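Only a single protein chain was left out; the remaining protein chains are all shown in position.
Chain naming follows the written order as A, B and C, and within any one chain the residues start at number 1.
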Amino acid sequence: MYFDSWQAALVMDGHGGFVWAAYAITTLGVVWMLVYPAWSRRRALRQLAVAVRREQARADSAQGVR
Amino acid sequence: MTATPVATPLLTATDVTIERGGRGLVSGLSLQVMPGEIWQVEGVNGSGKTSLLRVLSGLSRYGYDGQVERAVPLLYLGHRSAVKPLLSPLENLRLHPGGEGDHTDSDIERALAAVGLAGFEDNLAGTLSAGQQRRINLARLYLSPCPLWILDEPFTAIDREGVLALEQRFAQHAQAGGAIVCTSHQPLNVQASVSRLSLDRERAA
Amino acid sequence: MNTLPTVAFMRRLLRRQLLLALRSPVDVANPLIFFGMVIVLFPIGLGPDPVILARFAPGILWIVALLSSLLTSDALFRSDFDDGSLEQLLLSPQPLYLSVLSYVLAHWLITGLLLALMAPLFAIMLGLAVQAIAPLVASLALGTAVLSLVGCIGASLTVSLRRGGMLIALLVLPLYVPVLIFGSAAVQAAVDGFSVLPYLAILAAMLSLGIALAPFAIAAGLRIGIDA
Partner (left out) sequence: MWSFFHKLGSPPWLYSIAGTILRWLLPITLVVLVAGAVWGLLYTPPDFRQGNSYRIMYIHVPTAVVALAGYYVMAIAGAISLIWRMKMADVAMRAAAPIGAMLTFLALVTGAIWGKPTWGTWWEWDARITSMLVLFFLYLGVMVLYDAYDNKEAAGRACAVLSLVGTVNIPIIYKSVDWWYSLHQPASIKFTGESTIDSSMLYPLLLMIVAFYALYTCCLLMNMRTELLRREARTGWVRRLIVEEGKG
């Protein structure tokens, strides 16, 4: 490792704040880019499941009524 | 225009399927419009008459499956009358974006007289009534050389004499070898064979 | 079947647009009044000091001209779309690619060229160096033609949308950036006494690229808009 201690790696001769801040924000962005599609796909599946169940209920009730 | 020996269809639509907002309006419709024919498209409101006409006229090129070919130039009169309120009827027809040939002023005046707008040639279209503005659009039926007409409810806001005059014009156009596809809520009484295409039966079948 | 030759049809469309504009002079005057009014805001905002105003004059004049041109591009097709004339245009046998050019030319004549001819008045108000006034008019005349072309693309993509006005600004302003860069640089060069020709040449190059390519996008946008 270039830095001789974790402490030095954090400080980075004074530039550490900027560097780590940039990496933190980018990590947040990357996490959001990965999590959002997976989460929205699962949400879409759940919504469709509810819609299918409701359709089923409507069809059954129509049969029941006749 | 004498009928050509083997009558080539002016408009052929094969297997046209239109869907709007998930509802299947027209499915698998095939249609051949031969010279001299008048087709009346019937159907309840929202049955897709206008959508079908827009597809047949080539106005909407996406949003449908199937093939539509037009062998001849087309005159399309839609719901909206394509009349600029700031121009006079004469100017509206002389500078029309429809792209037909230049009409002489006398032709235009004769057409305007035929639709009952004699004397209104120079007032601004904005000062005329809605019915009169539609008549400016209908005057194109007397001007346009296009053999194929697609008319979307041409009779709305037109009084009884106007309708009679238009029906005569339709008959005259059909006899001259032209073809008309139109939608209208009242049956057409025209001295020509009128083929009916009902969109309700289409969907029910 | 006497369909009109294309050039005659373009001339007819141009005459029609210009006649419509003459019939409603307020619509023609609006961008000029807007141009004047916004120019007045700058001394109020930046202070009346002629040195500061003169230094920013090239940029101010060009930015305000750009915004005036943007302001009017929404109405380019909207009235024809609302009353059905646009449908007739799309059904006309002449190529749509050339017909839209007459719309663009009409828009440029009505807004762009008038702005360029009015600009010297506002340039003097902002204390622009006298030798930069002619280059200002030249760069504005050339630049607003490119602005009209690009604005027309934005107008065609938003023609069927109810609230297209603000949306056009977002679509089109990023594409205005190169025109603004070379337009204001031309005036700045004239102020500093350098030759203006290279900048005008680049603006002309953008114009020819626009004339060649923009009508494809405009025609596609109209066909999509009509069918939406």
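Definition applied: a contact is a pair of C-beta atoms (placed from the backbone, for glycine too) under 8 Å apart; a residue touches a chain by one contact, two chains touch by 3 or more.
As the structure is a computational prediction, the values presented were derived from the model and not from experiment.
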Over the full complex, note down every shown chain the hidden chain is touching. A, B, C
List the residues of subunit A that touch the chain left out of this view. 1-3, 9, 12-16, 18-19, 21-23, 25-26, 29-30, 32-34, 37-38, 40-41, 44-45, 48-49, 51-52
Across the whole complex, the chain not displayed is touched by subunit C residues 153, 157-158, 160-161, 163-164, 167, 170-171, 173-175, 177-178, 181-182, 185, 206, 209, 213, 217, 220-221, 224-225, 227-228
In terms of residues, what is the contact footprint of the unshown chain on subunit B? 22, 62-63
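Assume only the chains that are shown with their structure count from here on.
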How would one label the connectivity among the chains shown: line, ring, star, complete, or other? other
Which chain is most remote from subunit A in terms of Cα centres? B
Using mean CA coordinates as chain centres, what's the subunit A-subunit C distance in Å? 44
Could you give the separation in Å between the centres of subunit B and subunit C, each centre being the mean of its C-alpha atoms? 37
Under the touch definition given earlier, write down the residues of subunit B that touch subunit C in their complex. 54, 57-63, 72-74, 76, 78-87, 91, 95-102, 145-146
Taking the complex as given, what residues does subunit C use to touch subunit B? 1-4, 8-9, 12-13, 15-16, 19-20, 23-24, 79-80, 82-94, 99, 223-224, 226-227
